[in-house]
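See structure below.
Excluded from the complex is one protein chain; the other protein chains are retained at their positions.
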Amino acid sequence: MKKIKIGSVGLGRLGLQHAENIATRVMNVELTALCDLNKNLLNETADRLGVEHRCNSFEEMIALEELDAICIVSPSGLHTAQISAALAAGKHVFSEKPLGVTVEECKEAEKAVESHPDKVFMLGFMRRFDPSYMYAHQKVASGEIGKPILFRSYSQDPEKFIDGAIAFAGHSGGQFLDMAVHDIDLARWFLNSEPESVTAMGGCYAHPEFGEFKDGDNVSCLMKFKNDAMVFLFAGRTAPHGYNVETEIIGTKGILRIASVPQKNLVEILDHSGVRKECSENFLERFESSYVNELQEFVDCILEERKPSVTVYDGTRVSEIAYKCKESFESGTQLRF
Amino acid sequence: MKKIKIGSVGLGRLGLQHAENIATRVMNVELTALCDLNKNLLNETADRLGVEHRCNSFEEMIALEELDAICIVSPSGLHTAQISAALAAGKHVFSEKPLGVTVEECKEAEKAVESHPDKVFMLGFMRRFDPSYMYAHQKVASGEIGKPILFRSYSQDPEKFIDGAIAFAGHSGGQFLDMAVHDIDLARWFLNSEPESVTAMGGCYAHPEFGEFKDGDNVSCLMKFKNDAMVFLFAGRTAPHGYNVETEIIGTKGILRIASVPQKNLVEILDHSGVRKECSENFLERFESSYVNELQEFVDCILEERKPSVTVYDGTRVSEIAYKCKESFESGTQLRF
Amino acid sequence: MKKIKIGSVGLGRLGLQHAENIATRVMNVELTALCDLNKNLLNETADRLGVEHRCNSFEEMIALEELDAICIVSPSGLHTAQISAALAAGKHVFSEKPLGVTVEECKEAEKAVESHPDKVFMLGFMRRFDPSYMYAHQKVASGEIGKPILFRSYSQDPEKFIDGAIAFAGHSGGQFLDMAVHDIDLARWFLNSEPESVTAMGGCYAHPEFGEFKDGDNVSCLMKFKNDAMVFLFAGRTAPHGYNVETEIIGTKGILRIASVPQKNLVEILDHSGVRKECSENFLERFESSYVNELQEFVDCILEERKPSVTVYDGTRVSEIAYKCKESFESGTQLRF
Partner (left out) sequence: MKKIKIGSVGLGRLGLQHAENIATRVMNVELTALCDLNKNLLNETADRLGVEHRCNSFEEMIALEELDAICIVSPSGLHTAQISAALAAGKHVFSEKPLGVTVEECKEAEKAVESHPDKVFMLGFMRRFDPSYMYAHQKVASGEIGKPILFRSYSQDPEKFIDGAIAFAGHSGGQFLDMAVHDIDLARWFLNSEPESVTAMGGCYAHPEFGEFKDGDNVSCLMKFKNDAMVFLFAGRTAPHGYNVETEIIGTKGILRIASVPQKNLVEILDHSGVRKECSENFLERFESSYVNELQEFVDCILEERKPSVTVYDGTRVSEIAYKCKESFESGTQLRF
């Protein structure tokens, strides 16, 4: 079977994970090129993973004729331009979220994707590729829990990563754009509907530093969706127990909870503190297989000439909703869509 | 030790439970009189529990000189008048929630209580006397989880009781007044603060009948409290699995969850449906010991000449908040307090 | 309704609990007399619980004509003699386990009980009166889990009580007689059958002191019962997490687990150590309601003139089996019954 040749840009924590996954865990694919400004890291990673081309610029990488596809894991501010450039260079594109850092950028990305209808474009909403979320989605889609009443989703980062989060606070776009986007995507995916209204709130409960950026360390919002479902989202930076992403969907005939205990593995410990489960430390640990699965889906789409279920419009829509949440949070008022 | 003599009015499901508890499980107390319009039930219950006086009217009961205290478990519409009358007759009063069916009635009850400063008055917010809630409250009060960020509380009645709920829908005051009041009380108790704003919503997801009364079968609200804490409440009538009252308090240093699995007991069953726990069927099963504990506290307050921690003002405040929730639900808008 | 008048002997930890339960939580009963060698404790307890007669000797107490029944919570070595004396004095008798400290004593107790067929005699196997065990027993008895294959039961005392256990090691009879008897009783009750063979073992894993008494700090045994069921019991003194009594019954159609997490209450804590439940501290906390329920059953049997399901023969049989376990443990060989 033909192997798709991929070049990947960005070697931050997630970038490294994607590179490793492409090189060793995703099938029918070859990691043919890597691009990063940090030359040492670039060479070291390329050596370790047996990657042929090491590029110092994105332009250099997309100019490589043999590449079929580009994986974008660069800083958010570069996504839109790189998506457009890669598509223009005739490559299939997988991009990490967000599509763009403004809604205008998202629209620009939409146009780029629309101009290349023969190319596969996919956005990295990895939770949709987590085995537990997939299992739950199937149950909801098949009507097993009846009509959805309440969708509740949490994204909590561990307190121990707070310094990085504070340092990054001016660039993240805030909790709704940086964290809650995944929950917003899940809500739309599970409910197959769009929001009508939102009331957002939050505050700096432990770290006043976020206040400088009109952000909070913990925020939440309550939305009403067009299909009448209620959606409650919570995003926080101060989780004491670990990385916690959990979701509950209450339906008229059944209720599903995904990862209500964010357990690290199947080991239960009985000691002086009681009976306990240790928790996942970060998104890479929790969503290890999701990151492999989403790239596999991207590769399979290319090979089978079909389009992924996550579209460019999902990226725009999620950004629009996150911006509305942010606006409601900042104004302290309920807003309509 | 002196035994407090109590007369109890109302022999519905909860009234019967209170009567049994007073007669057999609460210490230092005697169930001396019972009052109900249903003579057969009255006699049968009095016989079974060895109760001396059987009263056909409330007036008759409060006129009994030997009674120290009255327990009010009559229909909600009668509470305020009976509280006033019993206090006027020189009795200590324990009343089931609500204090009154309007805020005006609550204020009236406040005045009655204020006019009898030597009498013990207590309102039946039984959750405050549940061992697990008490344990969690102590941890929160002692600062163990740091500053509260999010308070989330659910009250879900099993779908199997839906016919009764529909029949009662015109008299219940709606989900916020009938069910969410307990969660509102818990929020105020745990957070030691009051709400500033509320956005409520909901709908008739399974049972359009509630729509006739401008109510929903499932509702929720998001409030901001004056101490900055966020409060998300959910109340529903269609729980597929049983009676589910659960609460989560997310703090800056720890998180507590109370009854996130509403388990019936400590038995776990492994069968064709997987590994499961059966759930509590109703409030009497779930809060069995709370109902005993709250009456014990009432009796102890009388004997020790002190006042209960639940005051008449809690009753008014909870009603005011529930009415504001209802107003937000009906108008579809965010409201300030 | 007539109230049964009870006198209770022994004011150790469990004795105090029984006294309080009789005085305040068991219905249709009065705690009329108390007996203990410690006069201060006796008077203090009698004052607190409003008990009329304070007896310095057991003989004095059973001579009280007004007493209907005696509750025996004295040191194990006195049980048999006190059972016989109380029955001879015309009293109904509730006795804590064991029936006697030797099988001969048990047989003596049997004779005493047989000589007073009109009296109610009951032995304190409180686990049979725990709501979860009762619920599970009903499921097993009704055939819900099919034919029993494996019965597994643990009795673990917290390490923090080890000093008391060591001090008491010479008098306890060893782990099988002191702790595993409850599991042996449960196995017979759930399986409705008797053992055929046993292989016992164990050791001093943390506390060599038990070796002086030919005992271990942790022991186990595997038995085959006559109905073909396998029975695995484990008893230990070094539980790091709390008081742990758990049971599993594997049947051909279903499996039940009782208290596989010995949770203190319904509070779940999420903190630096993960997601955890705190555990019961001791038998009084875990079996709080069982101790009330068993005495209620005793009183109800007297009032309703029927015999308890726990008989004197259960006491003898359990002792015989525990002695056989001890013998197998000491010899290191498999034994037949």
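Letters A, B and C mark the chains in the order given here, with residues in each chain numbered from 1 onward.
Methods note: contacts are C-beta pairs under 8 Å (C-beta built on N, C-alpha and C of every residue); 3 or more make two chains touch, one makes a residue touch a chain.
What you see is a predicted model; the values in this text were computed from it and never measured.
J.: From the list B:T247, B:Q263, B:T316 or B:Q334, pick the residue that touches the absent chain.
T.: Of these options, the touching residue for the absent chain is B:Q263.
J.: So which of C:N56, C:S115 or C:T252 would be touching the chain we can't see?
T.: C:T252
J.: One chain isn't shown here. Among A:L256, A:C279 or A:L295, which residue touches it?
T.: Only one of A:L256, A:C279 or A:L295 touches the chain omitted from view, namely A:L256.
J.: Out of C:M201, C:L284 or C:L303, which residue would touch the omitted chain in the full complex?
T.: C:M201
J.: Could I get the residues of chain A that touch the absent chain, sorted low to high?
T.: 1, 24-25, 27, 50, 131-132, 135-136, 139, 145, 253-260, 263-271
J.: Applying the definition given at the start, please give the residues of chain C touching the unseen chain.
T.: Touching the chain left out of view, chain C contributes residues 146-147, 149-150, 197, 199, 201-203, 205-206, 218, 220-222, 224, 228, 230, 232, 234, 236, 238-241, 250, 252-255, 260, 332-334.
J.: Considering the whole complex, not just the chains shown, which residues of chain B touch the missing one?
T.: Spelled out for chain B, the touching residues are 239-242, 244, 261-264, 269-279.
Just so we're on the same page, only the chains that are shown with their structure count from here on.
J.: Please compute the C-alpha centroid of chain B, do the same for chain C, then give the distance between them in whole Å.
T.: Roughly 38 Å, centre to centre.
J.: Could you state the distance in Å from the CA-based centre of chain A to that of chain C?
T.: 56
J.: I'd like the Å distance between the centres of chain A and chain B, where a centre is the mean of that chain's Cα atoms.
T.: 43
J.: Spell out, as numbers or ranges, the residues of chain C touching 2 or more other chains.
T.: In chain C, the residues touching two or more other chains are 263-264, 269-271.
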